[in-house]
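Other chains of the complex are left out, but the ones given are in their true place.
Labels run A, B and C following the written order; every chain starts at residue 1.
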Amino acid sequence: MSLVSTRGAARPLRIDGKLVLKLVVLAILGVLVAAPLLRILFETLSPGAIVAWSDVTSGRLARNLLWVPLGNTLILGVGVACGCVLIGGFLAWLVVMTDVPFRRTIGLMATLPFMIPSFATALAWGSLFRNGRVGGQTGFLEGLGLSIPDWLSWGMVPTLIVLIAHYYSLAFTVIAAALATVNSDLVEAAQMAGARRGRILMGIVLPVALPAVVAGASLTFAGAVSNFAAPALLGLPVRMQTMATRLYGLIEVGQTARGYVIAILLIAVSALFLWLGNKVISGRRSYATITGKGGRAKRFTLGNARLPLFAVAALICLATTIVPVLILIASSLAPSSSALFSNWTLHYWTGASNPSIAQGQAGIFSNPFIVSATGLTMGLGVAVAITTTLIGLIVAFVLARDGKGPLAGIINQVSFLPLLVPGIAFGAAYIALFGAPIGPFPALYGTFALLLIAGTAYLLPFSVQTGRAVIQQVSGDLDESARMTGAGFLRRLAAITVPLASRGLAAGGLIVFVKIMRDLSLVVLLFTPTMPVLSVLAYRYASEGFTQFANAITVVILVISIAATLLANQLQAKSQPWLKS
Amino acid sequence: MIRIENLVKSFGAFNAVDDISLSVPEGAFLVLVGPSGCGKSTMLRMLAGLETPSGGTIAFGDRIVSDGNRGWTIDPAQRDTGLVFQSYALWPHMSVAGNVDWPLKIAGMARPERQARVAEVLTMLGIAPLATRYPNEISGGQQQRVAIARMIAPRPSILLFDEPLSNLDAKLRVEMRTELLRVHRATGATSVYVTHDQVEAMTMASHVAVLNQGRVEQFGTPEDLVRNPATAFVATFVGTPPANLVPVSVLPRERAASLPAQASAMYRPEDLSVSAIPIEGSLAFDFAEASPVAGRTMLTGISDSLRITAVVDAAPRFAVGDKVHFVLPEAPAALFGANGERLS
Amino acid sequence: QNYDPALDAMSAEDLLPLAQQEGTVTVYSFTSRIAAVEAAFEAAYPGIDMISHDMSSTEQITRLKAEAAAGIASADVVYISDAPVVFAELLGPGLVTPYVPPRVVPLLDAHEREPLLAQRLSTKVLMYNEQANPDGAPISNLWELTTADWTGRVIMVDPLQRGDYLDLMTEIVLRSDEMESAYQAQFGTPISLDDGVENAGQQFIVDLFENDLILVSSTDDVNAAVGTLGQDNPPVGFTSYSDRRDNEDEGWALQVANDVTPANGIIFPAVLAVSANATHPAAARLVIDFLMGDDSETGGEGFKPFYVAGDYATRSDIVSHPDAVPLDQFNAWSIDPVATSNLRQDVGDLVLSLQ
C-alpha cells in the first residue's frame, strides 16, 4: 500500500509500501514514546543510580522491594484482567446483542465506573465492608452488627474486587465496540448448532471478538498493575504492597532511581504478558466479522432469561456505578467525611466565602478559576483525544493489517508501554527531552503543544488497543476493494476503515478524553501555572484537606465525561445507519 | 412433515414472503427456485427459526414451531434443523475441523466419535486435507464445502440448504449432489433446498416450489413444472433451457392467425429450428450466442427486449449481429393470457 | 552565579524597583495557600505579577531537575517541604541557592537560616482521641506503643510512602540515646538489642512494626482513624498537629499527646530558596521577604495564610497561635535536615525490611 498515490511509470525499485508505513509509524513512536522511556532507563544507569538495580533485584531488600510486591501485582493484574473481561464481556454481549430491557441505560452505566476515580470505588467498598482494624468509622455491615473478617475488609480480596469494579468498563467499552460489528449470521450458525446462550457467548461471541478481549485484558491488566489508590487504601493496613504503591512511595521519599528500576521491571513483566496476548491474536486465525456480504446486525431474544439477566446487569451497574457516584456526591456535600449522609450543604458547590467553613474557601462555582479551568480542561481533553485517536488509528491499522514480524512486534510493544510508566517520570522525561529547542524546532516548554504531545504519547495505548481490536474485525477484502478503485491510503482509511471501526475508535477517544481530564501527574509537571486544569484544582483542594471541594470537582469531571459519552453515543447511532436492526 | 400456512414476512412495508402455503411429507426433498430476491433465503431463515414470521404458521409434524400471528417462534436450538447459510457464516477463528467439530461438541458427542464424524464428512466433501486451515486460508468453493460439512455432521432431522453448491465447479457439483442426496436418504431427513441450478432442481427434488416476488407461482413435482407450467413465469423460468414466450402480436401472421391477440405463445427451444433466410413461420432475431449443449447447439437471438432460444442439432456459424431466423412450429406448446395465466 | 550578589544584601525597598522592572515572578509552592499569598503580594507590590504553581515537593524536585537538564529556568522561588531531600537533590547539585532577607537574620536560629531559609515549622506528632480519653493522653512514653496494650492500635502513614514520616523514623534513630533512656524509664531495665539491630532507635522501629503497626496511605486516614468521635477504643497515631483545626468540620476529637518521653514526634521546616537560574532574581527575593511576614505579632498579610494552630513561625517575634501549645512548650524533636538526609535511606531500608 502506498501512502501517496503517485501515478506514473512503473519504478522497478519501488520500496515496499507496507514497510514504509511501518517505518513511519516506528519513527513516530520512537519520538513520542521510546525516547522518553530510554531517558528514564538511562537515568537508572548513571553511576550514582546503577546500584539501585542490584538493590532492587538481588540485595537483602529485594524480597520486600520487588518480589513480594511483584507477586501481589501479578495476582492483581491477572485477576482483574480475567474478572473485567468476564463481566465486561457479559455486559457487552447483553447490551449489544440481546433484547435485554433498558440496554441503553445499562450500556451507559457500564461505561461509567472508569470515569469515577478508583478511590471513590474503594471508599464505597469501605463504607460497606470496613471493619474496626484501622479504627475510625466502620462500615455499614459492621454497623448492622456483622463481624467482617480482615480478608474481606483489607488486602487482596477487596482490592481485586474494587479494581474489577473500576476497570471492567474498559473491557466493556472495547468488547462492546467489537461486538457491535459481529455479523449476526455467525451467532445464528451457532444457534443452528443447538448451542445455548452461555455456550454461544463463550464459544463464539467472545472468541470471535478475541482481539477486543485481548485488548480489554491488556488495558485492564495495565490499569490494575499501575493503580495506586485502591491498593494503597485497602492494602496498606495489612501491609500489602504492590509495585505501584512501592513505586509511588520510592519516588515520594526521594529514592527515584529505585523507583524507576521498579517501573522498568514492571514494564518488562507486563511486556511479557502483552507479547503473549499478541501471540494469541496474531496467529493465522482471522477475526473478520465485518464481511463484504453485508452481514446483518440482529438482536437475539432472551426469552425467559430476559428479566433474570437484566437483574444481574442492573445489580452490577448499581454496585459499581450508583454506589460510588452517590458516595462521591455525598462527600462533596457532607461537611464531615465520617458522616457522609448528614448535614448536607451546597456550600462546597456554590457557597460564598465564609470564614468559619474551610478557612473561607468559596464553593467551586464561586471560584473564578473553575469556569476557565473547565473550558481549558475540555479543550485539552478534546485536543488530546483527537490527536491520540488519529495516531492510534494509523498504528492500529498497521498492527491489524500487517501484525506479523518483528517490526510489528516492536510497534505493538512500544505503543503499549506508556500505560505502565509513572506519569511523573514520563512528564519529567518530556521536559528534559523537548523542553529545550531541538535543531529548528522551538522549545516547547510550558506550551500547550508539549502537553498535547505528551498527553498523546501517554494515552496512545488506549486508542491503539481499541482501534486495533475493531480494525481486525473488518475483513481485509473491504480495504482491497477500495484499493482497486485507486483510492490512496489515507482516503481509504477515512472512507472505509474509520466508518466501519468508528465505534471502537470513538470508544478509544472517549477513554482518552476521560483519562486526560483526570490525570494529574503528567499535567502538573508539564503545565504552566497560569493555566489551571480541573485536576490540578482538585489536587490543590485535596492537598489542603478540602476534600469536599476536590470531590465536587471530581463530580464535575464525571458529569463532563458522561456528557461526552452521551454525545458520542448519539453521533454513533446517527453515523451508522447500516447497523440499525 | 413440514406444513407452511399463509406465511408472511415483511421488512417495513415490503413483503419479502407474501402469503405462502405449502406442505411436504416427511422425507421429502423440497427445492425452492425463483429469481434473485424472491424470498427464498427468507423462507429458509424462517424455517430455521432465525426469523419470526410477520404472519402465518410453520409446523414440523404436528408441532407448530413458528406462529407469526402471535409473534413467537421456537428457538433455533430446539428445532433440530441445520442450515447452510448463503453467506457460509463460517466461524473465522476456528479451523476447518474446528468449525465442523463445534456443533458436535454442543450436541454432547464424545471426543473420539466426534473426531471420526469430522473426518468422515470432511472426506466426503473432499476437504480433509484442509482440516487445520482457517477459513481465510481456503478458496471460496472450499469454504462452501466446509459450510455444508458443518451443517450435515450432526445429522439434523431437517436440512436447509441455501444455494449450497453455487461456488463449486460443475463436476464437483454433480458429485456433491449425489452425496447430499445420500445423506438425505440415509438420515430420513426432510430437506429444503434453494438452488439456481435447473439440473440440481430437477434431479434432486421430490417437490419443487417456484417462488416469485414472495409468492408461490407453482408447486409440484419437477416433471409437472416442465411439462405443465401453470403460468408464463414458470414456463420461462424452468427448464434447461427454459421455454420461449412470444407475444402473439409479434408472431408471424401465419402463426398468429388462430390465437387470441392479447396472449403469449410458448415454444420449447427444441421445437424450434433456425434458418439463415426468412421462411414460413420464421421470426428474425439478432444472433446473440451459441453454445454446445448435450451434443446439440443452443442458439440465442435477441430482438429488442425479446430473447429466443432454440436447440438445434447442427447450426451454421453465426457472428454477433447476424440476423438469424427462428422457425416456429405450427402450434405453440401452450398459451398464456395477459396476466400470465395459462389459457391452453 | 548569574545574579548580582549585592541583591542578597538589599532591603525590600531597594529590591522593589528592580523587581518591578522584572515585572513577574514565578513561585513553585508545595501548598495551595500560596494563592492567598499571591493576592496579598500583588496588592502590596502593584506592578509585579506573581505566578504561583502549586505542586507537591516531589513533583517540584522532579520538575526542577528535569528543567535543569533541559536548561530551562522556569521557577524563581521554590517554597518546599521535604527539607532532607531538598538539601540532597536541589541544594547539593546547585539547583537552588539560599537567600535570607537581611531583616530577619537576627530573628532566626542558625539552623533556621542554613543551609536554607526555614519559613515555618510543621509537625508529625503523636495524637489521640480526646473524647475517648477525657483524662488526657493515654501515652506518656513512646515505648508504650510497643506493648501489648497497643497491639494493632497504633496508626501512621507508611514511611515509605511519605517523606515526612520517614523523617520521623529517621529522627527516632538519630535520637537513639534518648530512646535508650526512655526505655529504661518505661520498663525499668536497660534495653537489649536484637541481632542486627544497632541502636535503641532502630529497636523501637522494629518493635513498633512487630506490634502490628497499622499503615495507611494518607494523613487524613490517620486523622479519621484516631479522631473520629464515638469510638470505644480508638487507636493513637502520628499525624500533623495542625489537622486538629478540622476537628469541628470533620467530627474529630484529635488532640496532641504533648507529655511524651522522650518526644512526641518531630517538627520540621518548610523552606524557601531562590532557583539557581532565576530570571527574576530581585522579585524572587522580594517574594521570600514577603513570605517571611512583617513585624506584627501575627506576621501580617504575607504570613497570614500560615498563621494557624499547629503550624509555627520560625521568626521568634511571631507568637504561636493562641489555640495551640506554644512552640517553646511543644515536646517534639526539631529535625536536622542534613543529618536526616544522610541517614534517611538506611532507615528506609530498615523499614522496608520490616514490611
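The rule we apply is simple: a contact is a pair of C-beta atoms (placed from the backbone, for glycine too) under 8 Å apart; a residue touches a chain by one contact, two chains touch by 3 or more.
Just so it is clear, the structure is predicted and the values come from calculations on it, not from any experiment.
**Q** Write out the stoichiometry of the whole complex as a formula using the chain labels shown.
**A** Expressed as a formula in the displayed labels, the copy numbers read A x1, B x2, C x1.
Convention: only the chains that are shown with their structure count from here on.
**Q** Could you find the chain whose CA centre sits the greatest distance from that of subunit A?
**A** If we average the C-alpha coordinates per chain, B ends up farthest from subunit A.
**Q** Using mean Cα positions, find the chain sitting nearest the overall protein centre.
**A** Looking at where each chain's C-alpha mean falls, the closest to the middle is A.
**Q** Just curious, how far off is subunit B from subunit A if you go by their C-alpha centres, in Å?
**A** Each chain's C-alpha centroid was found; their separation is 52 Å.
**Q** Could you grab the centroid distance between subunit B and subunit C? Build each centroid from C-alpha atoms only and quote it in angstrom.
**A** 89
**Q** Could you state the distance in Å from the CA-based centre of subunit A to that of subunit C?
**A** Once rounded, the distance between the two centres reads 36 Å.
**Q** Residue numbers of subunit A touching subunit C in their complex, please.
**A** Counting only subunit A, the residues touching subunit C are 60-61, 64-65, 133-137, 232-233, 236-237, 239, 241, 245-246, 248-256, 335-339, 357-359, 424-425, 427-429, 431-436, 443, 445-446, 521, 524-525, 528-530, 536, 539-541, 543-545, 547.
**Q** Under the stated contact criterion, what part of subunit A meets subunit B in this complex?
**A** Touching subunit B from subunit A are residues 183, 185-186, 188-196, 199, 203-204, 207-208, 210, 284-289, 291, 293, 295, 303.
**Q** Taking the touch rule as given, give the residues of subunit C at its contact with subunit A in the complex, in rising order.
**A** 26, 31-33, 35, 51-56, 58-59, 61-63, 65-67, 69-72, 74, 82, 84-85, 88-89, 152-153, 155, 158-163, 166, 214-217, 220-221, 224-229, 231, 234-235, 243, 246, 249-252, 308, 344-345, 348-349, 352-353, 355
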